[in-house]
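Below is the structure I would like to discuss, written out as structure tokens.
Heads up, one of the protein chains got dropped from this complex, but the rest are sitting where they should.
Every chain is named by a letter (A, B and C) in the order it is written, and numbering of its residues begins at 1.
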Amino acid sequence: MRTIIGVMGTGQPIDPPAQTVARLLGKLIAEEGWVTLTGGRASGVMDACSRGAHEAGGLVLGVLPDATADGASSYIDIAIRTGMGDARNVVNVLSSDVVIALPGGSGTLSEVALALKSGKPVIVVGWDPGAAMRASGRVIDAHDPHEAIELTRQSLARRRP
Amino acid sequence: MRTIIGVMGTGQPIDPPAQTVARLLGKLIAEEGWVTLTGGRASGVMDACSRGAHEAGGLVLGVLPDATADGASSYIDIAIRTGMGDARNVVNVLSSDVVIALPGGSGTLSEVALALKSGKPVIVVGWDPGAAMRASGRVIDAHDPHEAIELTRQSLARRRP
Amino acid sequence: MRTIIGVMGTGQPIDPPAQTVARLLGKLIAEEGWVTLTGGRASGVMDACSRGAHEAGGLVLGVLPDATADGASSYIDIAIRTGMGDARNVVNVLSSDVVIALPGGSGTLSEVALALKSGKPVIVVGWDPGAAMRASGRVIDAHDPHEAIELTRQSLARRRP
Partner (left out) sequence: MRTIIGVMGTGQPIDPPAQTVARLLGKLIAEEGWVTLTGGRASGVMDACSRGAHEAGGLVLGVLPDATADGASSYIDIAIRTGMGDARNVVNVLSSDVVIALPGGSGTLSEVALALKSGKPVIVVGWDPGAAMRASGRVIDAHDPHEAIELTRQSLARRRP
């Protein structure tokens, strides 16, 4: 069974520096041989990260809120169509072995919280989800995608005896 | 169609002062003639709030994570059995006209985030979900259940022209 | 906790005789003191059955596929808004103590199948869901709403020692 790394983050348009970060993260995940999971839509972090992973030859899963693949990123290989709206956020985090969160709004915060609820490690890259989230003791800070990958590697190693 | 007020909060055991707050909130919701919605289980805020509403003669909906009513609070009238685990948190917030959040952990934080994502007003009683949550501009602070009810009344009034 | 009877059936427009059956069924459920659960929309069996129950003073739950109550029947008291599309069919059947199915299409057939999968008794009024469904041994035939109520009473009695 392949290792799946979920990348969460805003679905709103992002500026070039944020795009660079998201694309690099996708590229690095692909280079590790891991599968990239995103929310699958053609916008924001989802699209940029999927692009980075796809262009590096990685396999990309998009877990979509809609019942069809309309509006999906053109960089995903596998479109999981849920038709469940935000309830697909639960599928995103449960299906990920590690969750990496780039900056985002309430959707991303819900994914961070749901990941913590299900006991997943959550690596936050360059933003603060707040003290209430950190109370779980499972929020891990990374400064950039390279550090996020290193921390992901460590999290995966801890989970496999 | 009846007004539904969702009360979120920890599912862990709570101390007597926290129980008093949750029960009082349920009682006040019932006295307004509103339906109380909780996560339905026999623990923490869910149980105490359901009890307060039930004992004041209110109607209580419990939206359960499990497929059966095993483990449900004995103070709920209607057991919505979802069998969907944490995905039921989405049902909790979408079915509520206003969401009131008492202190809680990652489950409660996911409900606050999902409520904000869906455009619901969220009234937080006596705790801080963090600056990232507040960035939405829809988190409203209340100091106690009485103020929460007053703010709920105002939120409902704004939504109905 | 109150007994909930789920009534399934087509969401397409129905002719006057079919409306009479659905309304009568809702009325009889209300007269037993049971809660009526439907798919909640303002069409077909959902609307007619909700109307019958509502006009007889019963409590009506509508479990909606959408995230809002737009398009909901005006005869439901409680709008459970799931935003999950057809996945709400699972909530419909799990939340019902007994499922009664009036004639319907593939949506209704999915609810019959999901109810059987979860071990619920399914009472079918005046149509045939097919031999494959009957292989479960839990499909019960009723000729009219009165017989459906009698069979529901028996099913409930068997479940409560």
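Points worth noting:
As a convention for this text, a contact is a pair of C-beta atoms (placed from the backbone, for glycine too) under 8 Å apart; a residue touches a chain by one contact, two chains touch by 3 or more.
Small disclaimer: the values here were computed from a predicted structure and weren't measured.
Across the entire complex, the residue among B:62, B:83, B:121 or B:145 in touch with the chain not shown is B:83.
Taking the complete complex into account, A:82 is the one of A:10, A:38, A:82 or A:110 that touches the chain left out. Remark: the omitted chain is touched by one listed residue; of A:61, A:122 or A:142 this is A:61. Although one chain is not displayed, chain A still touches it through residues 1-2, 4, 35, 59, 61, 63, 67-69, 72, 74, 76-84, 87, 90-91, 94-95, 118. Although one chain is not shown, part of chain C still touches it, namely residues 84-87, 89-90, 105-107, 109-110, 112-114, 116-118, 127-133, 135-136. Residues of chain B in touch with the missing chain: 67, 82-87.
By our rule, only the chains that are shown with their structure count from here on.
For the self-contact between chain A and chain C, the two sides draw on mostly identical residue numbers; the shared fraction is above half.
The geometric centre of chain B is 28 Å away from that of chain C, both derived from CA atoms. Counting partner chains per residue, chain B shows two or more touched chains at residues 84, 87, 90, 118.
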